[in-house]
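With one protein chain removed, the remaining protein chains of the complex are shown where they sit.
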Amino acid sequence: MGGAAVRAVQQIVDGLATGSIYGALALALVLAYRATGVVNFAQGQMAVVSTFVAWSLTRSGLGVILAVAVAIAISLVFGAAVERLVIRRFERESPLIAVVVTVGLLVFLNGLSALIWGFDIKPFPPIFSTDTVRVGGVAVAIAALGSIAVLVAVVLALHVLMMRTRLGLALRAVADNPDSSALSGLPVGHLLMVGWGLAAGLGALAGCLVASKIYLDPNMLAGVLVYALAAAILGGMDSPLGAVVAAWIIGVTENLAGTYIGFVGNDLRVAVPLSLIVLVLLLRPQGLFGQREVVRV
Amino acid sequence: MNPRLPRLGALGLVAAVIVLGVAPLSATPYTNLQIALVASYGVAVLGLNLVSGYAGQISLGQSAFFGLGGYAGAIATARGGWPAPLSFLLACLLPAVVGLLIAIPAVRLRGHALAILTLALPLIGVPLAKRYAGLTGGSEGLSAPMAQPPAWSGLDYDQWAYYVVLSVAAVLFLLARNALTGRLGRALSVIRENEVVAASMGISPRRYKALAFTMAAAYGGAGGWLFVYAIGFISPLELDLLLSVSLLSVMIVGGMGSVLGSILGGALYVYIPVVAGTVSPVRTTLLYGAILLLVLFFAPGGLAKAIHRLGHWLGPWLDRVWPRRNGGPPEPGTAATRSEGSVSSMR
Partner (left out) sequence: MPSLLEVAGLTAGYQRSQVLHGIDFEVAEGTVTALLGANGAGKTTTLRAISGTVWRRGTARLDGRDLSRLRPDQVARLGIAHVPQGRGTLRRLSTAENLMVGALRRRDRSGVTADLERCYNLFPRLAQRGRAAAGSLSGGEQQMLAIGRAIMSRPRLLLLDEPSLGLAPQVTQEVFRVLAQLRVEWGLTMLLVEQSVLAALDLADNALVLETGRVVLRGASTALAATDEIRSAYLGT
């Protein structure tokens, strides 16, 4: 393969890998949204706290994979607690107020992480091997392939959970119509907690992937949150598959445009996915995979 | 409602005007600056209230308009030598035009899609400002002293800036209040409740939402201009998404859909970091978040609504402590209980 083609493939793979991280957080946003109708601006910051917990566990001797697993398990409880204690009160009210509550939570958790762990940058042990592997003549980082593989696995697992298990059916029923589901005997409150717990778990995964790729500090997911939010909305806000596909598209186009379109350069890279989203939303307001809402009087 | 409350409110307003009018002469420049900043952010929050509080649309782009107005004022006056009133006009019109261009497609979108569209503004604005450093001063910002106290006033820079900013802000607030208590406000209320019903009443949701968005942008720009006038400096931080999110937060905490709430929002934005900083400089973010959450949990209608409710409680108490001449509190529903366009009532 020629040099330019090789570079292009590498850019695409890199884009998919970055997109996988956006996708994990986007999935978290979508899960939380489907459960309670609230866009959780604090999703990234909750993930940061979980990642710090994983970091602390590695510092006390645990292997990185085990530490991440434990951190994810803890975040399941964390997410459930946040839904029950912080968000529950505001779920039925106007979305704006609930959103601001999540913003307040974001700021609070940001301060809390800085308080407990400090603002200085911390190195996070790598989750995947740092080697590269040759695929069809192109050198590709194992870490990149690993991120993509993790996201694919998560999407499949989520699909099985949602579509083939009783818990998944219950979660979807509550997301569709909580009052009607209660009349069928479903414990709505508990199911909402499960939804947010899963979302927090996904966020923790995303946080650990980012940290192992770059580094760990209280503000590390602020930028990623924007991309994740964009991906979730582009995908249609209530479609997990849509969020992941959108995230991959965003990751790849951002990478390619940043490299190949001179005007964009490095600082305006974010303009690319945003323009894409704007275009799609203008032509298809419900997002790529979302369902059109019918508003009844 | 006790008819004495509006009169008390008016009295309070007069007192406040007097205090505010005299204070800068003896207060420190720092305090004057802070109050001027409260006014400028208050105007920005008022703009945001127009589109989010009244029309019910989520806008994350207010900081872009704020920054655009600020840069327009700074570049026009400090670099281009334009007289201040002219640069103010530019600071309002430029964001308004941008706002209108965005509003036209945006009003077709539903809540979250609109949020993303407005999100794009600061995200693209900040890198642009940094990139065209020749014009904007880049990441270091632009120093732009605009206030020029005339010789006859004998005022210092900060005092003159204070008076100008507060007067302009006051006019803007009055204009907004008139618009909101009139046809625009009523139309927006109906639209916020149910767009389909509004359309059937002959109120075009798209047109009014576009109007609200454009006005919000203009007010954002005005706020930015006032900011630069007060502080003499602008940087890409004033365009940042963080400012948009903060404005949204203090708008809700101050009181959504409320003119008083907008002023409170501006005050919250300026003073919470100060208060949190004095308590513990290291933990300001933590305290800021805690304060936000506490207010939302215990006074979810915002501070303005809490004050409003205080008024309801205050009325009967006042009657007991200080009975009126024509004997006894009036019956509900009579003319005496209709509010008389008081300052402390919001709409």
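Lettered A and B in written order, each chain numbered from 1.
Keep in mind that, in the parts below, a contact is a pair of C-beta atoms (placed from the backbone, for glycine too) under 8 Å apart; a residue touches a chain by one contact, two chains touch by 3 or more.
None of these values were measured; they are calculated from a predicted model.
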Worksheet item: Missing chain touches which shown chains?
Response: A
Worksheet entry | Hidden partner chain, touching residue among A:A4, A:L85, A:L183 or A:L283 | A:L183
Fill in: Touch residues of chain A, complete complex, unshown partner
166, 169-170, 172-173, 176-177, 179-188, 291
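Criterion: only the chains that are shown with their structure count from here on.
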Practice prompt. Report the inter-chain centroid distance for chain A and chain B in whole angstrom, where each centroid is the mean of the CA atoms.
Written response: 33
Worksheet, complete the sentence: Within the complex, chain B is touched by chain A residues 39, 41, 86, 89-90, 93-97, 99-101, 103-112, 114-115, 226, 229-230, 233-234, 237, 267-268, 270-271, 274-275, 277-278, 281-282, 285-287, 293, 295, 297
Worksheet entry | Residue ranges of chain B touching chain A (in the complex, touch as defined) | 52, 56, 58, 105, 108-113, 115-117, 119-120, 123-124, 127-128, 130-131, 194-197, 241, 245, 248-249, 252-253, 256, 282-290, 292-293, 296-297, 300
